[in-house]
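Only one protein chain is missing from this complex, and each of the others stays in its spot.
Per-chain numbering from 1; labels A, B, C, D and E assigned in written order.
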Amino acid sequence: MDLSQHPAVRRSVLGALQEDVGRGDVTTRVALEPGLQGSAVMLAEADCVVAGVFLVSLAYECCDPRLDVEVLVSDGAAVAPGTAVARMRGPVASVLTGERVALNFVQHLSGVATLTRQFVEAVHGTSAAIVDTRKTVPGLRLLEKHAVHLGGGMNHRFGLDDGILIKNTHVALGGGTAAVVARARREAPLGLRVQVECRSRAEVEAALAAGADAVLLDNQTVDEVRALVRLVAGRVPVEVSGGITLESVRGYAETGVDRISVGALTHSAPAVPLHLRVETVA
Amino acid sequence: MDLSQHPAVRRSVLGALQEDVGRGDVTTRVALEPGLQGSAVMLAEADCVVAGVFLVSLAYECCDPRLDVEVLVSDGAAVAPGTAVARMRGPVASVLTGERVALNFVQHLSGVATLTRQFVEAVHGTSAAIVDTRKTVPGLRLLEKHAVHLGGGMNHRFGLDDGILIKNTHVALGGGTAAVVARARREAPLGLRVQVECRSRAEVEAALAAGADAVLLDNQTVDEVRALVRLVAGRVPVEVSGGITLESVRGYAETGVDRISVGALTHSAPAVPLHLRVETVA
Amino acid sequence: MDLSQHPAVRRSVLGALQEDVGRGDVTTRVALEPGLQGSAVMLAEADCVVAGVFLVSLAYECCDPRLDVEVLVSDGAAVAPGTAVARMRGPVASVLTGERVALNFVQHLSGVATLTRQFVEAVHGTSAAIVDTRKTVPGLRLLEKHAVHLGGGMNHRFGLDDGILIKNTHVALGGGTAAVVARARREAPLGLRVQVECRSRAEVEAALAAGADAVLLDNQTVDEVRALVRLVAGRVPVEVSGGITLESVRGYAETGVDRISVGALTHSAPAVPLHLRVETVA
Amino acid sequence: MDLSQHPAVRRSVLGALQEDVGRGDVTTRVALEPGLQGSAVMLAEADCVVAGVFLVSLAYECCDPRLDVEVLVSDGAAVAPGTAVARMRGPVASVLTGERVALNFVQHLSGVATLTRQFVEAVHGTSAAIVDTRKTVPGLRLLEKHAVHLGGGMNHRFGLDDGILIKNTHVALGGGTAAVVARARREAPLGLRVQVECRSRAEVEAALAAGADAVLLDNQTVDEVRALVRLVAGRVPVEVSGGITLESVRGYAETGVDRISVGALTHSAPAVPLHLRVETVA
Amino acid sequence: MDLSQHPAVRRSVLGALQEDVGRGDVTTRVALEPGLQGSAVMLAEADCVVAGVFLVSLAYECCDPRLDVEVLVSDGAAVAPGTAVARMRGPVASVLTGERVALNFVQHLSGVATLTRQFVEAVHGTSAAIVDTRKTVPGLRLLEKHAVHLGGGMNHRFGLDDGILIKNTHVALGGGTAAVVARARREAPLGLRVQVECRSRAEVEAALAAGADAVLLDNQTVDEVRALVRLVAGRVPVEVSGGITLESVRGYAETGVDRISVGALTHSAPAVPLHLRVETVA
Partner (left out) sequence: MDLSQHPAVRRSVLGALQEDVGRGDVTTRVALEPGLQGSAVMLAEADCVVAGVFLVSLAYECCDPRLDVEVLVSDGAAVAPGTAVARMRGPVASVLTGERVALNFVQHLSGVATLTRQFVEAVHGTSAAIVDTRKTVPGLRLLEKHAVHLGGGMNHRFGLDDGILIKNTHVALGGGTAAVVARARREAPLGLRVQVECRSRAEVEAALAAGADAVLLDNQTVDEVRALVRLVAGRVPVEVSGGITLESVRGYAETGVDRISVGALTHSAPAVPLHLRVETVA
């Protein structure tokens, strides 16, 4: 089941159409002959990594199944301004009615992929992977994680059920690192790894002793991270997080960490500008 | 029916919980005693206009109805870093399980409200209102428009059905300004105004002659706008749009336009940082 | 997105099938060979304006996608008794199973269109348009408004969000006409007109002074309406409403009002009789 | 599970609110202070049988759970003009926002109950019961059948799955009355009776011979019905149908038939006029 | 509307896919090239009555519409181990992703059909039919009743609304057999038969006197049943129920009862083993 078949994605597209089209596109209905046929292209207006172009097909298919949508670039392609990413042929009224929804998906997801690519390039040559978080825009997690992947990032947990991340609060309320990790190994579904958040040498040592599969160093300086990476010494993957920016990311990457997780990839990526141009009308 | 009762908002909150919690919060379940009671606060980490705090109540109510959520600031309040915006009391496990969803809503909507406020302040003292667009994140339009309102902005159309905006394409394909405006007046639902997009003196004159209720000047320079505002001379409201930034907005505002619409308010607002802190456990 | 693609319409059709078919058409299943193929026609039994024929296709497509439905008249056509409005070909069992749902939609919507047409003809030659209201049958508003349009009527608001109608109660509770109209102009979405309900000369004058875009004269006599139309003198459109019947409508129309809104169009239109006839079986 | 808990009814109420309120009641929001409290009554404007008053509670509860709705008459009560059927107390804005939906349900269902009562009274003193059909308004069948019951009518099948009605077409395509009735007895779910539509003496005899539990005489004159009732001689219940009106119903009832089914009860009942009056504001 | 079109069945299939696939089939995505094409067969591993094969098509169609599914046996066929029941052709990744859901439906429903067949064979030569109950697995009733039918059983009520079964409790709380049966005949929808549960000679006589259409003898010994069957003497159908097993069923059947209802058909049928084998890859 690829993403374009996923029920959550289809609900998202339908929901977006309902919130935009509402009871109908009044302007287009009064302006255009219903039978008018033509074609249009969706164009990027900036350098970007395009993400989510299959949603153009999906949105227009929900809007009017008579429309023929041809996707012109592969999802994840880096394109220059002026590149046509999709072409629509069929009833022009429907092209105009679905335009905003199609654009809203692609401009947001391309924004996520493009920002991810910038982070990935900033750590080029180091051993660090760029990783996403659960700090996503409500309703769009599957799609945003897909965009991160297209931008060259790795996906962390998709939710609270496909990975175990024992944070400080869990340790504090659960009786200590050893006890919580042990319970996780005994009671959690068998397919899940156990990662433990650590903020000090002692916490890292406790996590390793308890049998953690990975550690997360949250809100540490570059120097602190470097020291803790040395302490772990490759026994388990080390991840860092906490307000890391395009400016600071390389410093962290050079400490030898395995992964750097960045909430901004999904919660603060600016939209990529795109627009639609009607080409021919017959 | 206020927003917290609106079916689209409730679906959005439920959908966000489903995508984050999935089949259950494994970590919290293995870490915490199910009966553990306590309280926690949600804290802003930066100066911001808080928006969507009622969604903290709604998200936690869906997550665990035994939780008691107290909203500590009014929606739309400007707060300083460290301000507590909501307090949760009850089963601590549920506080942790719902945390991310609650934060994801508030950080995004507060981002929209905060950016709107910056634009509003940038045009202070002029006659221009800051207005949103339909360039919203799919699924969140109602909430984002609410955040724009809290930030001091005005709401443009919520969708294609609560206002008529005749764009260049409509005019070109529909037989000219006069014909399209006339059909809009004759056939559209009676409660809707007719706005016409114009890119030149001639187009403004055609729109006014056709009986437009408002004009939209898209992608014009400040000087062009100033001239066209003078041409309209207060007969109908004049709106400008097209890539206007915090840097350029004041220039436009001082031309005497009535409204400035800004897509970035909703599609590119960076998230406001917030976090949750468990206070007491009993 | 035309009506046959609209999610609310599709939900309505699916819901009607579920309520009628339930767990299955027992009678047809025991009576007919499953493989039996044939054709059938849907026939009008009275003079009427046919409305909603596309729902025959939609209902049968949900019932059995192997059925081929040919719509034989345009939506909105005036037909004589005995006219075939649609022909179905394919599995006869499915034709029988979906029959009632298809008929129930068309008989109701044709009833609305036919009654609208009668009102429209009753005001022929005057300047008055016949307009619908929000007094619709729950769940069918989009379709009923479509039927009114086919019958030659105009559509008023589709809901509480695509037009502003300030009634007496709003004025009384909101601080007077001037205050309420001013707030509407300042705070409502920008695409909406402001109409004010008036029951006297003073109220009409207040509405005009406040900047209303239209007035609604509710429950006035023909003479009162004539006087108020003269008072308005074409400055804004004037609408009348309140229990207006086929008998009384012409009197109102001749006062010079612009629109006459009639709740009965949608809440009290008698169904048009239609039936289905199996033609051939192979 | 009474009707107010039934998922189909709740979906219907929510759907009606969504179609009317849309993105929000703009007029009320700009007109009224959000905190304004008060009370209002819903009043009948004509003699009628009230039906569906519990939907006033349900609609307002979905609209704003802070509203307190008191139903003042029992469902099915015959009331005089001016009777208050429900009283709402709480936020006045919500009273106004939900008003139309609440009224639309009650005016339609009371129309059905009132028309049913008229038919029931028309056959008073005979042995005939008034029965509904599947000719209902799409989406409202459960509620309309409830209204028929309140008006003193009996309910026929709710759908194609809770009763077997072998029509002429079924007989013709299924190999004759005997074969079809036999298959129905052998293969249909065990709780269902078998009724056979008959249009002649021969068909009635075939149905009785085949073991029908009841017969339906469709589109027969009063004289034909009288003869066939005599033929059946009480062996099974006899039902008549086919365009029977308030004028013609007594004639049929006096033939001795057991039941008279009338599609108009549900598809052509005129709405009962009701309105809402705000009483006090504090 | 056959079962593969029924909304409840489609919801069930979609729900099963969502619970199994979740956010995606991670293993298959990392293991296989997305473009890999091939074919696979679903094979029975035991003698069984196959039921629900159309759900293989339905599940795979929801999973990936590019897959071509060919059903190789008729629903209800008795097959030997090794029989191929369906063949899938297309993207191999999708074949693997949908495999478990398709198998889970067929293994369960074939289990129900196979157990039913065993009961039917156990009473072969008697007048007793094997009948199902409402003791079904939540969410699968329509499908399980279909499987019972395929196994040669008869369907009792599908729910509380398509048949009247007056149990001891109803009699006790409702004022006695005569009163309750009378009310059922007067007030229930007209298409429903009335069955009465009886546990003694007196109760059977009361039921017959009251006009019951059938009786149900619950938790009686074979001897008791034989005596009561003699008492009823064919006036109405007699059904027995209550913990009847493959061992005890023949004894009951030979008493002359008309129907034997068995909850185990649906609530305790062991799954039939089946598996999927990838045949060719290109």
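In this text, a contact is a pair of C-beta atoms (placed from the backbone, for glycine too) under 8 Å apart; a residue touches a chain by one contact, two chains touch by 3 or more.
Just so it is clear, the structure is predicted and the values come from calculations on it, not from any experiment.
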item	value
Options B:Leu43, B:Cys62 or B:Val281, residue touching the unrepresented chain	B:Cys62
Candidates A:Pro34, A:Pro81 or A:Pro189 - the one touching the absent chain	A:Pro189
Contact footprint on chain D, counting only the chain that is left out	1-3, 5-7, 142, 158-159, 162
Where the unshown chain meets chain E, residue by residue	8, 11-13, 15-16, 19-32, 36, 92, 96-97, 100-101, 103-105, 107-108, 111, 134-142, 158-162, 164-167, 169-171, 173-174, 180, 183-184, 187-189, 192, 243, 263-264, 267-268, 270-271, 273, 278, 281
On chain A, residues whose C-beta touches the chain left out of the figure	131, 154-158, 161-165, 187, 189-193, 195, 213-214, 237, 259
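Throughout what follows, only the chains that are shown with their structure count from here on.
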item	value
Chain B on chain D, rotation in degrees - Cα superposition, rounded to nearest 5	120
Pair joined by the larger number of C-beta contacts - D-E, C-E	D-E
Rounded Å distance, chain B centre to chain E centre (Cα mean)	52
Chain centre separation in whole Å, for chain E relative to chain A (CA means)	44
Overlap residues in chain C, where contacts from two or more other chains coincide	21-25, 97, 142, 158-159, 161-162, 164-165, 187, 189, 192
